[in-house]
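A protein chain is absent from this complex, but the other protein chains hold their places.
Presenting chain A:
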Amino acid sequence: MSTVLQLKNITKTYGDMRALNGIDLALPGDAYISLLGPSGSGKTTLLRVIAGFEHPDGGAILFDGKRIDTVPPHKRGIGFVFQNFALFPHLSVAQNIAFGLENRDVDPVADRRLVDTRVRDIISLVGLSGLEGRAVTQISGGQRQRVALARTLVTEPRMVLLDEPLGALDANLRARMRAELRAIRERCGVTFLHVTGSEAEALAMGDTVLVLESGRIAQSADSDTVYNRPASPAVARFLNCYNLFPGRIEGGVFVGGSGQFALGSATPSRAASPAYAIRYDRVSVRPREAAIAEDEIRIEANFVASEYSGAAVNSFFALDDGRVFEVESHLSHAAPETYAEQGRYALVWKREDALVYA
């Protein structure tokens, strides 16, 4: 796969705030890439810099091997789908989609019939047939999302940037549009860079997942790697499925405020500060008196509350130092257990399941 977009040491500062703090990345052609970051991590800024709406303070942007830092947005050939869709309210669905073809600076399509054909093709691709003449306010949120996508795709950009494209849709529609976005992208063969604040969405959609953390790329890998081996404690925290402990390593033992954990055989990953992470669903809850195996680690905590989400139950425990510990139990494995309020339980996991950062 060839590289379509490359960023080298991109920085961007607003006043005292470093929004982008030296971004380096290379995106392949014909791929779905999701960019995951908490709010304020600079993900929208990064997208706007790539599109040309904002100018970086330093660094280089290469698109198709050519530098585009100083090229104005309308000459970059990069599509952009906005979170609020930004449809033209004075134009109909078909007119919105035809807008780019008819009005662009390079190679505008003047032939009415050719425009109509291309618009009709893209409308059937995104599934909007029958709505051509509607005003863009007379259609639903999901349909508007499709118009925004069709309007961009019809101009055949090499790459499309999507800024939280599913954020404005309700949960049901969001799940459906995920699959559709992937299917549409595959049919068009362009690169999608999809920005999202939802870890589930990023993992579900991206062939590659980029994790942005305080203006830097913290990890760039496939979904499986990001989920199972987060590159740093920050990424693990943001994935929202790891219990994290700060502390230090002393001779094969991790010493934290909540207890001392013997380490497994894996070498710790490099990180700015030592941390110990155990995934919610790797932990089992047992009665206090139950024995543990030799390769297991055990701490005690008081049960606080649990949350039922259909396929799983998440239980919350308070550790002795006040820290909250979360355990996820999948109901397909066992019937849900009920724990006594404020009851004291043993939380047990395998030594090898933990991730250690040093």
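As a working rule, a contact is a pair of C-beta atoms (placed from the backbone, for glycine too) under 8 Å apart; a residue touches a chain by one contact, two chains touch by 3 or more; residues count from 1.
Going forward, contacts and distances are computed from a predicted model.
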Original post:
From the names "Response regulator", "ABC transporter permease", "Transketolase" or "Hydrogenase", which one matches the UniProt record for the unseen chain?
Top reply: "ABC transporter permease"
Original post:
Among A:Asn9, A:Asn103 or A:Ser124, which residue is in contact with the omitted chain in the full complex?
Top reply: A:Asn103
Original post:
Which of A:Gly37, A:Gly79, A:Gly206 or A:Pro274 sits in contact with the chain that's absent?
Top reply: A:Gly79
Subject >> chain A, residues in touch with the chain not shown (by the definition above) >> reply: 51-53, 72-80, 82, 84-90, 99-100, 103-106, 135-137, 141, 144, 148, 151-152, 155, 168
